[in-house]
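Removed: one protein chain of the complex. Kept in place: all other protein chains.
Order as written gives the chain letters A and B; numbering starts at 1 within each chain.
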Amino acid sequence: MTTEALAFVVFIAGMLVLMGIGMNMAFALLLTGAAMAWVMDFWDTQLLAQNMVAGVDSFPLLAVPFFILAGELMNSGGISKRIIDMAQAWVGHVRGGLGYVAIGAAVLLSAMSGSALADAAAMSAILLPMMRKHGYPVASSAGLIAAGSVIGPIIPPSMAFVIYGVTTNTSISALFISGIVPGLVMGVALVVAWRVVLRRMTLTSAPPVPMAERLRLTGRAVWALIMPVIIIGGMKSGIFTPTEAAVVAAFYALVIALFVHREMRLPDLYDALVRAASTTAVVMFLCAGAAVASYMITLADLPSTLTGWLGPLVDHPRVLMVVMMLVLVAIGTALDLTPTILIFAPVMLPIAVKAGIDPVYFGLMFVLNGAIGLVTPPVGTVLNVVAGVGRLPMHQVIKGVNPFLITYLIVLGLFIVFPQIVTAPVAWMR
Amino acid sequence: MKTFLTRGAEALLALCLAAMVLCVFGNVVLRYGFDSGINATEELSRLLFVWMVFLGATAAYPVGQHMAFTSLVGTLRDRPRAFAAATLVIRLLVLMACVLLGWGAWQQVVVGLDSHSVVLGYPVALLPLPALLCSVAIGLMALVEIAQRTPLDLGHAVDME
Partner (left out) sequence: QDIKPRIIRFGYGLNEISNQGRATKLFAEEVEKASGGKMKVRAIGAAALGSDLQMQQALIGGAQEMMVGSTATLVGITKEMAIWDTPFLFDNAKEADVVLDGPVGQRVMDKLQEKGLVGLVYWENGFRNLTNNKRAVTKLEDMDGIKLRVMQNNVFIDSFKTLGANAVPLPFSELFTALETKTVDGQENPYNTILSSKFYEVQKYLTVTNHVYSPWIVLVSKKYWDGLSKAEQKVLLDAAKKSRDFERQDTRAEADKALADLKAKGMQINQLSPAETNRMREKLATVNAGIATNVGEDLWKETQAAVVRARAGK
């Protein structure tokens, strides 16, 4: 066996064994990297330490804590609640209206927050009790909210795109822009799916909200609605880098929460800082561990080895894309979005590029697929959050999310067959 | 004692993040408001970020917040012997990772004492230092867990069922 093949075997075996037994993933990645270094005759503990640090010593990655902080401030400062109130005022009264509220709120929130988890937490805390009260089946409601929050990492801003961009050296701004249209398509697909799911429900409708009240609630949400304009507009026009956009978003949310809505006090700010820093540290420690593994992946030139094995597939990009997406769906059942990006993007992207697939398109498809993994059992963090916040048994959420999961897989297929849906708007907007 | 340490760590984490926010936001304000910038902000915010990550990772270990795939080991819960064995293996592997990381970080700290960062001129040793501290702390915690046979924290993924 060649050294490269051996390194590949060690990589796969290390991942399966170390992660399989339930070890902390960051250390599992570190040890896998160490084992690869050993078989490649590249052993030195200094390289392990150096690469762990280098893995997080990156300015673009600072966007991650800033976006998480912005999300925390939005939730504790009443911004998320105002968005949901507004959506409810407009469509709450139609049949199944709270479902459309959930979808609309998911799209709006995703344009402000960088992570699916923050969106899932906000929506299941506010919307799920409402849907319960109005007699919506709790499983379907929870499933819809879980599915809706998957849009979070697709519409910019997005932590997942930041990590993907840094890991694979892809333009973060381009990735952000590539997510807008697919995110909206996902929202529309959810509306269609919800209409189908609705048929089997008997629901009482809420009375329509008078126009004056609608306008009042929209006015209350206007500060929140300006946020995506600042983030996306500022970044697109080159006023801010993605990192700066993230910090501006956090600052904006802070000002609104403290001085406009006045729903937050300084101790809340301290708590938000601690929570954001802790969450970031856990995610970034994983980045650090993955940096060791990906350093060794680069040295072993795994992508070339794999490309060699894939042989004729490389000449058929569409088929290759289908294969890679199926592999990712399988990976997504067991792995979270971030580890999926950190571990597999550096291996898969070079293969895709060799087959002539556009790196930004691939990045979007990769992140979309990984985000769908957030709601596939057995390991789906968004499912956990919705079940946890909504105090529901896990199997109910899983049952409820199924129709929407199938919808997303159809959307994914659509983007494979018609990549123009993704690439055309990017070309137009850049 | 534990709460004191936890509180201290939390305060430091909040401080790091607040300082990073001020650095980066301050730079934006300076650029558009005053047409200038501080070169130190980038270097400083990156250094703070590295410290925040390793500090937060250390604080996350005892409360079982690190991402792990516990579904498989969770199925062993009803077989105490096998579960204890798996738990021990995991902790020994964590300990091994800490030893490797700590040893490497220590060497890099020594190397970095003599080199200086460009803008602020801080010793480059400050970059691997948090990795060293983190590996020592987590290594010690893993040792204590092994000695006390603390049951493995399976996280919320399994509790929920």
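Going forward, a residue touches a chain if its C-beta (ideal position, glycine included) is under 8 Å from a C-beta of that chain, and two chains touch if they have at least 3 such contacts.
The shown structure was predicted, so the numbers you read here are calculated from the model rather than taken from an experiment.
Screening A:122, A:172 or A:412 for touch with the missing chain picks out A:172. Summary of contacts with the chain left out: across A:15, A:47 or A:123, the touching residue is A:47.
Only one of A:65, A:228, A:242 or A:289 touches the chain withheld from this view, namely A:242. Subunit A meets the missing chain through residues 41-42, 44, 46-47, 50-51, 54, 58-60, 165, 169, 171-173, 238, 241-243, 295, 298-299. In the full complex, subunit B contacts the hidden chain through residues 31, 35-37, 39, 42-43, 107-108, 110-112, 114-119, 124.
The criterion applied here is as follows: only the chains that are shown with their structure count from here on.
Across the complex, subunit A meets subunit B through its residues 18-28, 30-31, 34, 44-50, 52-53, 56-59, 61-62, 65-66, 69, 239-240, 243-244, 247-248, 250-251, 270, 273-274, 276-278, 280-282, 284-286, 288, 334-336, 338-339, 378-379, 384, 387-388, 393-395.
Listing the residues of subunit B that touch subunit A in their complex gives 10, 13-14, 16-18, 20-21, 24-25, 27-28, 32, 42, 45-46, 49-50, 52-57, 59-61, 65-74, 86, 89-90, 93-94, 96-98, 100-101, 103-105, 107-108, 111, 127-128, 130-132, 152, 154, 156-157, 160-161.
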